[in-house]
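Partial complex: the chains shown occupy the same locations as in the complete assembly.
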Amino acid sequence: MRDEKGNVRFDPYETEQQEWKKQQVKERSKQLLTIISPVLLLLLWEICSRTGILDIRFFPPPSAIITTFFELATNGLLWTHVSVSLYRIAAGFLLGVIPGVVIGLLMGLYAPIRHFISPIVMALMPIPTLALLPIIIIFFGIGDFSKVVTIAGSVFFPVVINTVAGVLNIEKVHLDVAKNYGASPKDFFFKIAFPGALPVMLEGIQMGQAIALLTIVAAEMMGATSGIGYLIWTSYKAFMLKEMFVGLILISFFGFLFSLFLRGLQKKIVPWR
Amino acid sequence: MSNDVKISIEDLTKVFYKKNNSVTAIKNVSLEVEEGEFVCLVGPSGCGKTTLLRILAGLEHPSSGQFTIAADSDFRPLQSMVFQEKGVIPWLTVEENVAFGLNMRHLPKEFIRKQTNNYLKKVGLSNFSKLYPKELSGGMKQRISIARAFANDPEILLMDEPFAALDEQNKFILQEELLSIWSETKKTVLFITHSIDEALLLSDRIILMSAHPGEIVKEIKVPIPRPRTMEQVRANTEMAEQFIAIWNHLQKEVQRSRG
Amino acid sequence: SSKEKGSTDAIDDDVNTNNPSGDLAPLEKKVKVIIAEDGAASGAGFYIAKEKGYFEDYNIEVEFAQFANSDEMLPALASGEVDIAGGVSTASFFNAIAQGIDVKIIADKGHNVPGKSYFTFVIGNHMQDVIKEYKDFKGKRIAISSKNSIDEYIYLEMLKHAGLTQDDVEFVLLGDFGSMLGAIENGSIDAALQIEPLITQGIENGFHTRFGDATDYAPESQIALVLGSPQFMNDEKNVSLRFMAAYLKGVRDYNDAFIKGEGKDEIIDIMTKHTALKDPALWEKVFVTGLDPDGKMFLDDVVKQYDAYKANGAISGDVDFDKAVDTSTTEKAVEILGAYER
């Protein structure tokens, strides 16, 4: 395009469209990277264990692990493990989140409760689940419930801490609004405190989800007869590393899935963010 | 306009006490506001305007002195406050925000719906009623805050620099809207602002305060008849004089409190 | 650690009573041997030999590396991180060998002494009036600490002995023995295949009572084995021979103490120092691990266990026992020390 003076002129709209298209290509190549990187990692692993850079006895190549995965999948055992673990994770997660939220809200709203409970939370939090297993067995036996409790125990702490932080971080002006418009304690709780704390609370819940998965092996170490953690632990103890890696990859897969799921849920639950 | 006293403030003092330093925010403030009057409170920053309003709003206790707000009706709340932009509650939709006061009073659903829609229409937010505040501009958020306070139908309205964060053009549009709603409802309003133009445009009476401790030092009746326009305010030479008078007072107070 | 080991050329096995050890000459250079341990009493031979200076006599320095259980030692053993380990007979162990992890089975590290099994069944107090005979296990919940292992093997032998099938009882996998105490106390399980000293401690605390004796149905079970890393056994024969000689001396002292009752206090002293059981009085009560003073194992039983795991589908690949079992060093050491007088 040339203007009256004969200079080359560019249509600004076209220029920006070109720019935008370039941007889009870049964007897509980034997304591609996200898919490529795990594939690349697996490929590297495959090559390393085939060429002997990785000890094949300890690191069976992904192809072998996938074969094992299909074997386990076809004989149906895998689904038992997966469904049992998912049930325990879900139940443990809920059993940790619900009291975590309730106690967290109470702590956030009432300073004496907060001052009373927080040192206990601080003291109990660093105690590793692994060390609590015997105590859990004594109290809750060896059934499914003890696994659920184990998971719940580790989910509880991040949820409680973030819920308290969430309540304390509610902007003062919103408390003023509630007071000025005469909110009753009940209304205050449900219309201000709970939704106000929700975003930070959900961060804690997201963390709780990660921890629930991290705990499943410890939870299913004892008294279990199935579950992904059981699969990992017994395979490992029987030196069936391919089976162990199937379990690890399953956990990693579910971790990924749950994260995405919770992020999606978060958008639904806090649409105002 | 009747001549009944609506707000009567008597010798109000507020001290913020801390271990090492105590601040007397307001000192011996006495003021009467008539039913239906629009009063602006103007004063240098930190002179205790917000503190006074918060005491009236029940958000702070006075250290000494008292105030009364005359109640016409048992059903009405005594006062409602128009907060700044941030006072809009982000997790409630526009509609829910406007209905907030009514919901807190657990009024009949149908009444709440009608009242809310009515005020949503008045501030031009009917089409945005289901949106969350984050999707709205600053001016629209401020409209929510105003609608919320008016919808609550209180005896008096308290406003703390509701338009401070808006740009000049938006500010004026909202000022006009506020005046139009106010003239329909004839509520008694106590309004804080730093903007002399705003005070001149909106109020029947301007109360000038001194730098801290905040005391009332002067009262100015605004002489222009309503409805007013900004052009009138700017063109009127009497107003220009008033402006400069208030301006000089504030400059002096600011200098004094800095020096 | 293997790089700093002594020469590997010719085996120096001349016996000379003037040597500090009274037999083999000490190594020219001090050599460090790392032993993987799990704090079990079956490591007695190592502890005693160390404390009584039998290793030192050969200029061997030993270092213990603690593991939670023996299966976890295998990777460390195969990669040469440790030279010696105690292995409990498990499918994992055979699997590792079958999949090319080269370890050598060299000596006994634990078997039940008839009538005094250190690894046997206990029943909860709530079962005392219910379980009188082995067949009374029918319908009961029995905890075992691992599958496809000596534990399950003994369990199955017991069921066979009781005339029961696996479907007649409820099998519970309970990862470690400590947890069995809690589980049996609160009634989550009815019986458990428990190990000393927890058996005695549990009896003392009133959690459970011993039920029968494992030698009733599994008389010659090889429970634990001394394992050597292939490098250590093949390339450092001078060191491994001396190591084994010292170990056997330790084991013999142990037998002297617990079987013959000679010098018991000193041995108990050593045991309280090295194991988690710190109470000397309790040592008088526990049924100790049987350790063969000549290092002999029930090899037939090892093969039998292997066959059982294999039948269970728990083992992929095959174990060549000729390659995996190497008792030559142990035999040579016995030759040098002379057979133990029982």
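Order as written gives the chain letters A, B and C; numbering starts at 1 within each chain.
As a working rule, contacts are C-beta pairs under 8 Å (C-beta built on N, C-alpha and C of every residue); 3 or more make two chains touch, one makes a residue touch a chain.
Just so it is clear, the structure is predicted and the values come from calculations on it, not from any experiment.
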Protein chain stoichiometry for the whole structure, using the labels that appear: A x2, B x2, C x1
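By definition in this document, only the chains that are shown with their structure count from here on.
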Subunit B and subunit A - chains in contact with each: none
Chain nearest the global centroid, as defined over all protein CA atoms shown: A
CA centroid of subunit A to CA centroid of subunit B, Å: 47
Euclidean distance of C-alpha centroids - subunit A vs subunit C, Å: 42
For subunit B paired with subunit C, centre-to-centre distance based on mean C-alpha positions, whole Å: 85
Of all residues in subunit C, the ones touching two or more other chains: none
Interface hub residues of subunit A, defined as touching at least two other chains: none
Subunit C contact footprint on subunit A (complex, rising order): 55, 57-58, 133-135, 137-139, 141-143, 221-225, 230, 233-234, 236-240
Subunit C residues within the subunit A interface of the complex: 69, 71, 74-75, 78-79, 90-93, 95-96, 99-101, 143, 146-148, 171-176, 178-179, 182-183, 185-189, 314, 316
Residues of subunit A defined as touching subunit B within the complex: 171, 173-174, 176-184, 187, 191-192, 195-196, 198, 270-273
